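In what follows, a structure is listed as structure tokens, so that the remarks can point back to it.
What you see is the complex with one protein chain gone and the rest in place.
Letters are used for the chains, namely A, B and C, taken in the order the chains are written, and counting of residues starts over at 1 for each.
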Amino acid sequence: MIELGPNQYGKSQIRLVKVSRGSEQHALRDLTVAISLEGDFEAAHVVGDNANVVATDTMKNTTYALAKDGLTGSIEGFGQLLAAHFLEFPQVTRATASIREHGWSPIPTSAGPARDTFVRAGGLTRVTSVSATGDGGTVESGIDDLVVMKTTRSSFEGFPRDRFTTLPESSDRLMATKISATWGYAAGSAADATFDFDAAFGGVRDTLLDVFATHFSPSVQNSVWVIGRAILEAQPAIDWVRMVLPNLHHWLVDMQPFEMSNEREIYISTTEPHGLIEATVRRGSSG
Amino acid sequence: MIELGPNQYGKSQIRLVKVSRGSEQHALRDLTVAISLEGDFEAAHVVGDNANVVATDTMKNTTYALAKDGLTGSIEGFGQLLAAHFLEFPQVTRATASIREHGWSPIPTSAGPARDTFVRAGGLTRVTSVSATGDGGTVESGIDDLVVMKTTRSSFEGFPRDRFTTLPESSDRLMATKISATWGYAAGSAADATFDFDAAFGGVRDTLLDVFATHFSPSVQNSVWVIGRAILEAQPAIDWVRMVLPNLHHWLVDMQPFEMSNEREIYISTTEPHGLIEATVRRGSSG
Amino acid sequence: MIELGPNQYGKSQIRLVKVSRGSEQHALRDLTVAISLEGDFEAAHVVGDNANVVATDTMKNTTYALAKDGLTGSIEGFGQLLAAHFLEFPQVTRATASIREHGWSPIPTSAGPARDTFVRAGGLTRVTSVSATGDGGTVESGIDDLVVMKTTRSSFEGFPRDRFTTLPESSDRLMATKISATWGYAAGSAADATFDFDAAFGGVRDTLLDVFATHFSPSVQNSVWVIGRAILEAQPAIDWVRMVLPNLHHWLVDMQPFEMSNEREIYISTTEPHGLIEATVRRGSSG
Partner (left out) sequence: MIELGPNQYGKSQIRLVKVSRGSEQHALRDLTVAISLEGDFEAAHVVGDNANVVATDTMKNTTYALAKDGLTGSIEGFGQLLAAHFLEFPQVTRATASIREHGWSPIPTSAGPARDTFVRAGGLTRVTSVSATGDGGTVESGIDDLVVMKTTRSSFEGFPRDRFTTLPESSDRLMATKISATWGYAAGSAADATFDFDAAFGGVRDTLLDVFATHFSPSVQNSVWVIGRAILEAQPAIDWVRMVLPNLHHWLVDMQPFEMSNEREIYISTTEPHGLIEATVRRGSSG
């Protein structure tokens, strides 16, 4: 017998800009939103009956419409509003809103920050994925696109060698990565209407950067652990942190053929191939 | 207590070309390979001890070295060789090789197909992900980047309408998507050294294209079901098929302002926002 | 004194799909169009007077509207129609339509080619840029995204060596490139309403592939010359050919550390850095 397994559907890449026109200062929000639903959609698949299929075009319209009054604070809060809205459809058992926020800053001018002109900020993207279900839901937030480099205090030594191993041990290498970190909020905090997601995000970001800068890294794996543990220690509302870190190798240029020395000064920056390290750090059940 | 959760690491984007120089005809293989390991890596994370950490550079070297004698048939077979190799490290409990094959064809010349000159084929990418564990393993293969369009015999009607619904019903719309399909081979077939992965791939591809072309689609969801069921019916060695299909909307241009008619002729092609439909079709436990 | 120099403006990335619903077989055209105008736009720049500024939104609308009856043959012909239309505005001295065509093929089914279902073809993109001016115009067409590789009969030897040269001479290397070729049609042919741009395109493509496959290449530079000359010899309506060819290096893997040989068999495929060779081959003034 052939049957329908896990399935979901929705709308992706809903591009939304909201301008709040304060008399002194405009505020600019720029989001990319995706909506996804799970539920009773078997008839749509198996017999082509769309009676339960909320159109993805409607998801798009709803996102714009709810942004008018509902996008006033954190993306997590807006995600909760969207997820709760779609969970109201009786055929939906799980509604998920995934949001990426693109930062903008008022342009600095000779007369101070501009009140109505903005420059797109670089450096990182704040993201969240909020799910609503009949018995609650989850809020998972994160940081993407954060490219960082340590010019020293990174090593890679003591690894096993076999017939195919040519990498030399290194007690002082460059370490560059593009950080993707995701964390899960404890159910109680996520459900607490007074919880400050913006403050939590800022705290995680600051801890992450601070620990990345100050720790000595014997491996990317250890860095994930040290950073993840520090985040959990600083943020009681967070249950777990997952990091996915490419190791963007920088190779020292061999200048011997030019009769020149190269004391950890000139490097070839590469993107492929790259290492890829993924790990979750979490509060243990015995904790 | 804070503890290490699920973790894995490896090398991604290993770019490998192999040329087999037959006297009559060269053969060209072009792969992008990723290796990933799970196992006893807690010391690496928690205390910075790399004694168990096979260097990702070694994974890269090994991939090139094993390709010399081992890349002779399907990417699934090469993936099994790679996964088995890395499972031999005692600290490894799961080794995964993920491979994308980029197709090339001999250039057609006035004197027939060239024997040593090739053109990169477009149209689709064949992929596989092979895992080896102590008690066997899995082979999941797929098709990526297959962009297709139905110019008629696609509709979307009978969906629910609420305050935010503006999409009109359509009994004859364009349907365009970029197919990503993945399927899992039954354990017995995957472990059978005589199983013909190339033939199975060709069969799935042909069924997929044939059914996409010939069925009437009342929704993307139904198309996933109809195609997935046909694949399972044709391929006894396959346990499940998962498809992820963006709905790449094509909007009819409103030519009324120009005092022109537009009878399903001129469309605006869009990429964002887009629908996204995901579902698994599988053999049921009661089957 | 500060003045306005060269300027132009227009609309880019107009995505247009046209379906012609023949009773036996649908035809599908998929274009990306850009329109650009030069002319009397100084007041728009210098004093903010938009009286001469055809809105780029109007360019988009016009492209869709004219496609209804005007997109019936080659993209060059449609480009000429668009360019001529915009040249009719008295303030316009040069109108340019640039078009990229994305190929689609009927899906092959067990019952023959589908009549209304298509698969996006890979392999190359056909492009054109058509300009209209008061005294005529130009038609420049081309091929983009054509990725090809020679597995032998390519060398690079006899180049100068200095202190910074480490590249060994090679009498048998891989040569891979992504061909971008552009050619200019003679004014007489471009202005001839009976000229067959589709046949000319097919001829250039075939010559290009045939010569690439059959010649021995001592350098990318020489390949450009040999291919360009062959195109001009075969196509009297073409005045010049320009090619821009990245040299996508493939490096032989050093397997000596593994105590293995590698007789031009296993290569590392790279994209950066890459060589970049550009040259025009043309009919000489003395010709």
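We adopt the following convention: a residue touches a chain if its C-beta (ideal position, glycine included) is under 8 Å from a C-beta of that chain, and two chains touch if they have at least 3 such contacts.
Keep in mind that what you see is a predicted model, and the values were worked out from it rather than measured.
Across C:36, C:151 or C:269, the residue that sits in touch with the chain not pictured is C:36.
Residue-wise, the contact with the chain that is not shown comes from C:44, picked out of C:44, C:84, C:186 or C:260. Take chain C: the residues that touch the chain left off the picture are 1-15, 34, 36, 41, 44-58, 60-62, 65, 89, 156-160, 162, 164-167, 218-222, 224-225, 228-229, 232-233, 240, 242, 246-247, 271-284, 286-287.
Where chain B meets the missing chain, the touching residues are 163-164, 166, 257-259, 271-272.
The set of chain A residues touching the chain not shown comprises 15-21, 26, 28, 30, 61, 64-65, 67-68, 104, 107-111, 114, 116-123, 146-153, 174, 206, 209-210, 212-214, 250, 253, 255, 257-258, 260, 262, 264-270.
Quick note on the criterion: only the chains that are shown with their structure count from here on.
Relative to the whole-protein C-alpha centroid, the nearest chain centroid is that of B. Relative to the C-alpha centre of chain A, the farthest chain centre belongs to C. A straight line joining the Cα centres of chain B and chain C is 30 Å long.
In whole angstrom, the spacing between the mean C-alpha positions of chain A and chain C is 38.
Separating the CA-averaged centres of chain A and chain B is a span of 25 Å. Residue positions of chain C touching 2 or more other chains: 257-258.
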